[in-house]
Structure formats: C-alpha cells, structure tokens
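Below: one structure, written as structure tokens.
With one protein chain withheld, the remaining protein chains of the complex are depicted in position.
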C-alpha cells in the first residue's frame, strides 16, 4: 500500500504502542457498555466480512470502539478528524491490531491530513463512521465510485449531522447515514454532561483559574451550551447565555441565567465558551469591549466560532503565555487570552483527554449497535439521513442500567392499557 | 337557557364577583404576554363571530385567557375540568362579563359536573379549548352533531393529548386539535417550572414540612417529574426517581439522582410525588413498605396515580388531620398521609392557587395564538392531532423576551449561510 | 387571676381546642427530637417545681416545646411575641393543659399585647424563654423585682440575642441567658433551611407567582440571607445579594450571586426579601427606582426593614389586592406590592404556618436541653449572655441522627491521638 501507516512514521513505535495500549485498557475498564457489547459482538461476529472506514478523534475511547468493531469481524481503517486531537501512541497501538490500520497522526499539515483520509478510503469501505463528516464529504466529492459498495454510515457530531442534512436536502447524499448525534443517549450524555464537564476542566487545568465568582459567558444554549452553563453554575460561576433563537433564550432565562446579546456579554464576561456550531460568534466589536485578562475557549466542533483573524488584526502583540494559551495584546494594553487556538478545547488543549470515558461509552455504544444495524438491515434504509431507531437507543440504555445495577419499574398490563386508552373519565 | 350559570347559584354573587375580579386583575398584572396579546387582539378582533367552549381549571389565570378570547371578539362558554379546582368567585366574575358564560362550580357532584359540560356545549362552539379532553370526549361521544360546525380546538395537558392521540390513531378524532401541551413553550415552562414549583409549595404549605434533608421520591421523569425533582433538589432534598423507561431512568441517574424501583423507593421516601400520567403508580405493596408519617401527593392530571382504594383496604382508620391531609392508619400503627385526596396537589390542596401566574402566561399565550390560528387558517388543518406550528410558539417567546426587556443576537447573513452550507472544510 | 386567658375570650373554646390539638399532634408526629426528649423528660422530670414564662410565636411547633417543658414538671405561662403570629386555636389547646396558661391572642392591639406579657410574668417565672427579647426587656424595665427568683433564660432569635448582647455590654443584663440563636444547630437549620424555605413558600403561595426566571433581591447575607438566596437559586431565580459587610459580600460573589448596592438592585429586582435584622433597608430612593409590579417581603424579625412610612408618603393610592398583599400605587402608575405589612413573612402571611416542623424540632430540641441546663446547673452561669455549651448542641444532633437512622464513624484511639499530636512529620 502506498500510504504509510502511523507505525511507519513513529520513531519508537513499540514504546508508543505500549503507552497507547495502557490508555486503551484504562478506557475499556471504565466503559461497561462497550465491554458488554464486545462480549456479544465477539460471539456473534455481526460485522464479519465488512470493511469499516473511520475518521474520528483517535484517542483511547475511540480506540475501544474501533477495537469492538474489529472484534465484531470487520476490517477497520481509521484516520483522525482533527489535526490536533490524535494521540500518536493510541494510533500506534491500534495499528498494531491485525484487523486495524491507523493513519492518524498528530499535528500533520493539511496535505498529510487529506492524504490520510484518502488512505483510509483506499481500503474500500462498506460502512463509514464519521465525526464531522470528512469521510462522507471526501467520498461524495472525490471518490464517488466507492458509493455503490457502501451499505451506510454513522455520524457522531452535531456539526456533521448539519452538513449531512444540508446535503440531503440538496438531494446529494447518496447513501444512508445514521444521525447518531441526534439520539437522546448521545445528546443528553455526551453533549450535556461530556462537553459540559470536559470543557470546563480543560479551561481550569490549562489556565489554573477557577470558576467561583467568575462571570462565564456561554454562547449558544443547545445541548452543549446547556451542559457548559449548568456545570459552570455548579462551580459557582455567574453564567450569562447568548442566543439567536428566542425559545432557547427564554429557556435559559427561566433557568435563572442572565441572557443578553454578545455585545453586552462581552463587557461583563471573565471566561467565554462558544458552543453554537456557527461561525463568527465572537468578533471584532466584542474583542473591543472585553476586559483585560479574559479567557476565550471554543467547545464547538470547528475553530470558526472565535474570529481569530480579526483578533489578530486588532492586536499589537501575540505570544504564547502558557501551554495552550495565546495572549493577544490590544492597543490599550488589554490582554485577551485564547485557548487551544480556538479549536475544540476539550480535545485540543495541552492537557486534553477529550470527553470523559463513561460518556463516550454511551455514545459509542449507540455507534456500535448502529453499525451492526446498518449491516444487518441495510435494505431498510434509503440514501439520506436517518434517525437512530428508537429500539437501538433503548437497547444501549438498558445495557448501561444493567451495568450500573440500577433497577426500574415495568408497566403492568393495566398500566399499558391505561396509557393506550382514552375511555377513562375525569 | 335551561342551565343555570354560576351566578344563579351563589348566595352572594356580587361579593364573589368583586373578589374574583381582584384575583383576575392580580393575575393580569403579572401576565405580560397576555397583556401584550390582549392589546393586539382587542384591536384586530380575530375571533369575531366565533363561539369558544372551554373546560379548564377556572381560576384567575385561566380567567385572563378566557377574557382575552372574549376581547378578541368571541362569545365564550366555560366550565371546570376538575370538580375541586374551580374558584367560585373567579367563576362569578367571569360570568359577569357580557360575552362570557361560566358554568364552573366548586365541589359539585358528578351529575352536576357533566351537566355543566353539557351546558357549555349548548352554546354551539366553533372552537373548543380543553384541559384533559372532557369537551372533545363529550362532543364525540354524545354531541357528534356539533362536530360539523367546529373549526378545531386546543388541548392544554399531557393527559389530554394522550387521550387525543389514542383517539386519532383509532381514526376517531373528527376535528383538528392543537397539542398545546407538546410545545417547547408549554412543556419547559409550565410542566418543568410550573408543576415543579407549585407542587412543592403546595406540599410545604399544606403540611408545614420542609424539604431540606428529606428523601423525596418522584415517580416519573417526564417534564413534570424533571421539574419536581429539580426543584426538590434545589430545596436540599435527597431525590429518588422511579421510572419505567430506561432512557429517562438513565437521564435521571446521570443528573445525580438515585434511581430505583418504587418497591425500593417506598422504604426510603419521606415525601412521594407522582407525575407519571399513569394509574397505580403507588399501590398496596408500596404502602406496606412505607415508614410512619410519609406524605403522598399527586402532580399528575388524574387522581389515579395513588391507589387510594387499596390504601383504604389496608388501613384500620382514616381521618382528616389537617386541611387537605388525610391520615391512613395501618394495622401496625404506621400513618400514611395523603394530600388533596390524591388529586392534582397544586390545584386541589386547601391553599392551592394552581400554577404560578407567569408560567401560565406563557402557556396561555400559546393557547391564544393557537385559537387565532385555528380560526384564521382552519383549512390548513385536517381532523387529527396537530403540533403547534413552530412560528406560533416562537412568536410567543418573542413577546415574552420583549416584555422582560431581554435582547438576543440575530444571525448575520454569513452565519445563516454557514448554517445552511456544507461545503466548509475542517 | 386578673388576666383573662385565651379560653375566656374565645367564642368557641372547645372547637378551637380540638382544632389546635390536631395541629399540635401533627407537629409532634414530625418532631422526632422533641418526641425523644419528651420521653426522657417525662421520666426524669428535670423541671419539677419550676415556673417557665414564654413569649414566642404561639403555633403548633412552639406548642410542642411548651408541652414538653410542662411534661418535664414545670408550670408554664405563655404569650405571643408578635401580634400577628398567634394561632388562637393552638393557644386555646395549650391553655387547656393543666400545667399551662396561655395568654396569646391574634391581632390584639398594643395595650392587650403588653397586658398579656404582664399576665405571663405575674406567674413569677424561674426561667424565661424569649423569641425577640420581650420578656427580658419587660422584666428589666418594669418588673426588676422578679430578677432575684430567675435562674436564667433562653433567647431564640438573632434579633433577641442582638438586644441581649447590647444590654450585656452596657452591664444591664441581670440574669444568665443562653443565646440559643447562635448555636450551629439553630443557625444552620432554622435560619438557613427554615427561613429560606418558608419565606419563599409564603411569597409563592401569597402571590401565586413563581421564582423561575425572576430576579430575587436578598438584602443581607447572614444565615437567613444565605438560606433565602440558596433556595431562590434552587428554584431557578436569578439572585442579587446586597450587603454592608465586605466579607459577606465577597462570599456571596464567590457563590455566583450578583452583588450590588440596593440602589442598583432596586432597578433590577422582581422580588425583594429583607433578612438583615436592621432598619431602613429598603427606603424612598429605592421605591422610586423599582419596576411596576415588584413584590416586597421581610424575613427579618421586626417590621422595620422596609420603610413603609416613606412608601406610604410616595404612594398616591394604597389598597389590599389579595389577602396579605398591599399594593402601593406610585404617581407614575407603578405598583409596589408589600406582603404581610412588612412583618416576618413566614409567620405573618395569610397562609403562614411559620417555619417547617422539622427545623423547629431541632431548634426547640436545643431550647429544651438549655432550659434543663439552666435549672440543673444554674450556679455555673453568671448574669450575661452565654453561648450554648457545646455538649448540649451535640447531644441534640445525636438525638436527631438516631431518629433518622443515620450512622456516622467514630474516631479510633489512633485517630484521636493523631488529631491531638503535632510530632508527626511531613
């Protein structure tokens, strides 16, 4: 094969492998859902004969999903979905697996990044698993000849699903994709709890600042924004929410948060976290109103939420003051600190380990059963974006409750009948 | 008219009217959305020529909705939707309005209750507004001849929408109904905040007990259950959630609540609040495990959640120990206290004033624009249950934000384009 | 006796007695500490031969303390400590007890109020129990001849302890008084949880308003203010704290609350709760900045925190709009609503039942063991204000944990030694 894998390029592959292996084992130890699915899949081999291409953040948790897919019988080719989020040692450890080839490498340039995607697709996937949509885009734009052999795929993120829906409504999405991001399991746990906790831990550990008494501005009140706002409040921050959608704004207001436009929040905030999935959320006029020493972080998928170009234009000096913290000095002496170059802070900060293990356990549990579904019931899904079938989502919840030893009630026949009836009086 | 209205039957109608009028004015003072809608509707008279039949909890807030519908040009006939929730003085004050006839009366027997529904329907409604579905049921079961003249209706509650969806899936719902309950505006504010706060205030004020350090068992983790659990935690209770749906159970667990079956919760709880919308949530085996002095309250629409018949069978004595608190003494001396006879505690407790004013302001704002929509665009809606159109819900949110003086951001053209595009790279 | 007791003056004493008796029984059912102390005191009769004069809020919970003191062997004479907080039926039920005489009556004028204090003192107390200091004041000012026979007393409130400490530092306090208010048991549970929960429940139930999304201004960040702020935040209010002490202000800020002067808070608040124990907390300049429809309540002991005289001067009209809500109309049409005439809202609102039962159980448990201590170890205490001895406070905590079935760890000998040593290295 013309594409070198990660192990070809690492100076000390075996040491990296061992370090990566330890990380993967730690993750697996705390992923009860994946452990349970691995057992079942290992016995049933539902992906026998499939080739799965993946473009995801290559770190320990994703590695567990990758391995479980391989243990289910598939050949897997994987690459990164963000130049800064790959852990080379994990990539090496994965690549050492007989059924897995990893092309992910940290801090590669654009050319190498896209070459790795290409290499992944060269395996001729029958299923694709994306985090941001890069594989689907590349296949549709440059390798349309692969489409006929593809049964379907899964997309992990809000942003990726956005892109897919736009393609779909333009009639350009040519194979079925599960919008894994949109399941209750994914949204509530990964976005609210995962992004919420991890974004703030990363801000705290990168800056050594605290949240008590701080004014934290959360841009966007979708699932991620709700998580960041809730966890910041839980750390005794004063939280301001900015929004463009009136119902979400009202929801934030009813929760007790201060709600105002960003131009006003810019003057009040100490820490800013963007979670909108949109571009230009914090721009020139906002930088001009900010206080000295503010900290800016992005928790959205792409590094477009904070307009660094205009910040750079406004600044008279720019330097790294800590690992992962770049200080922009303004003409009037004010210092604006940007974390992780405006990239997803819980994946790209210097101390980043991404989302918490258990949260990804749930999210990847849905991914695993969705890949199985796409293989087993491919005929049921036309080209286009599909919601994850309710019973799959529910299946994963049941696996998790079992693993945690949590019992719930069952509806009696009378109760089921009652819920289905409408003849009862007042 | 053969049906006597409320004022015929009250000993001191004018005194009642004045007292009811004061209550309505207080509510209106704190309902900025309805105040704003009243201005617009008063000028535009969108309901001119319509007859609106309503079956709702007749108290001050509902009265404001009733009056705003009348001020929009409609003739209104209203009755209660629960024998215990009517405030006679408010009913009298409404009935004094030229365009409104009220048949609602507190603590009537079943016969009188249904006679009042009948009287309301005798007005020949063109639009119906329900809270629990009584009007729709009565019309379909007993007055099908009215259906042809009816443009459509609105349903306020979870329970009512349940009934309507069951009818609809049986093909028996013969005119269009808006599921007002299902809107974000309604669910998030009324169910979460309204039911949450009001249920607990009513329990506190009926019993003089506190929540700090108490174990509060919340049955059901839908919107109402989420509200009760969240507010109880906010009062420093230890909260246990019971559920039948694994994803909701998991959601409660991830929020930090203890989750277990009711049989286990029964042994641990001090206060129990049912919010499931289902029957037989707390039954014999649960009563047998409860500690001495527990307090049971229902926050679901119907009084079927706590199985009082079997509690009565198990008890050796039963007496009212406080206004609104009935004590069941068990053979072993344990005392089980039931509030408001197991009826909706925030409407039926002795101190009950129902949901908070502002919360109903939002919910009734949606009702008002939905009634307008049903009249103005009746042709757009077939028989069956309809979601509230997104723009109506959004319209009400914007009215509220305006009234609160809360500004939000607007998407720039570039941002809108970005959200709609999928061509951007990583 | 020249002073008529409550039963002489009630039209239907036996009916009142029964109603009062039920209330007392309900309270006792939920007061595990008092139940446990009653058992011990009933056997040991530690107050045999004593005469205890009490001036307290005469309602069900206080009645349990009164009865337990009587069951311990004392003769008790009791009167109210606030003209609006007495429940006549509870007063009648108490008065029916052989060893108890009650002079408390609701809504008496000043003359009758002080006559009742006088009547109480005519019993010749050996111990006094105060809530606000009225008995101690009356004794020192008008009945100094009683002092020689008095062993000591207890004071329940912050305000009363303030007064006593001022007397003490002037050298004018002539018998020993326990500052029950200052114990951890009292402050943390009664002030934080009791005042916090009860103040807000009373505001909610008097106004039918909710807290979600409201801006609640809490004046003062002592124990009561902390409780109100915390519980308001727990109901999803946006909380503003005003203070005069920089450390408390900073503490509130670090908790995530907005902190600003009252003049600024006045413009932002929807609901105002005063908890300072000081006068003139909300005055003319503040009323002038408030929005239409604001609600003002006092959670401090005296009705001096909201300056009603100047509000009355500013107002063009004044009327009761709901039970317990007086509306002051300003010249520009703004309406300012004052609850319970600015008196302690959780005792004086129309729906008021005072502090929650369990919270008073803890506070009165300390009272009971303090009265016992004052009798058993009178010689140990000089004239002046005394802290409650640590072991008494601890005794009550242990009784409560026992009653709740909560186990804790015990220090091993090695651990005790470690805590007492300083020889250990790094």
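Read from first to last, the chains carry the letters A, B and C; within each, the first residue is number 1.
Going forward, a residue touches a chain if its C-beta (ideal position, glycine included) is under 8 Å from a C-beta of that chain, and two chains touch if they have at least 3 such contacts.
Keep in mind the model is a prediction, meaning the values are calculated, not measured.
Engineer: Can you pull out the displayed chains that the omitted chain is in contact with?
Structural biologist: Per the contact definition above, the missing chain touches A, B, C.
Engineer: Taking the full complex into account, find the residue in C:16, C:31, C:56 or C:81 that is in contact with the omitted chain.
Structural biologist: Result: among the candidates, C:81 touches the missing chain.
Engineer: Sort through C:193, C:322 or C:355 and give me the one touching the missing partner chain.
Structural biologist: The missing chain is touched by C:193.
Engineer: Considering the whole complex, which of A:152, A:220, A:246 or A:354 touches the chain not shown?
Structural biologist: A:354
Engineer: Using the definition of touch stated at the top, determine which of A:235, A:310 or A:415 touches the missing chain.
Structural biologist: A:235
Engineer: Could you pull out which residues of subunit A are in touch with the chain that's been left out?
Structural biologist: 22-23, 25-27, 29-30, 60-61, 189, 193-194, 197-198, 201-202, 204-205, 207-214, 230-231, 233-236, 293, 321-322, 325, 335, 351, 353-359, 404
Engineer: Please give every residue of subunit B in contact with the chain that is not shown.
Structural biologist: Given the touch definition above, subunit B has residues 212-213, 233, 236-239, 253-258 touching the missing chain.
Engineer: Suppose we count only contacts with the excluded chain; which residues of subunit C make the list?
Structural biologist: 81-83, 113, 132-134, 137, 162-164, 166-167, 184-185, 188-189, 193, 242-247, 249-251, 253-254, 259-262, 264, 277-280, 302, 304, 393-394, 397-398, 400-401, 404, 406-412, 414-415, 418-422, 424, 426
Methods note: only the chains that are shown with their structure count from here on.
Engineer: Using CA atom averages as chain centres, what separation in Å is found between subunit A and subunit C?
Structural biologist: Averaging C-alpha atoms per chain gives centres 53 Å apart.
Engineer: Using Cα averages as centroids, what's the distance between subunit A and subunit B in whole Å?
Structural biologist: The mean C-alpha positions of subunit A and subunit B differ by 38 Å.
Engineer: Residues of subunit B that touch two or more other chains: which are they?
Structural biologist: Within subunit B, the residues that touch at least two other chains are 189, 193, 404.
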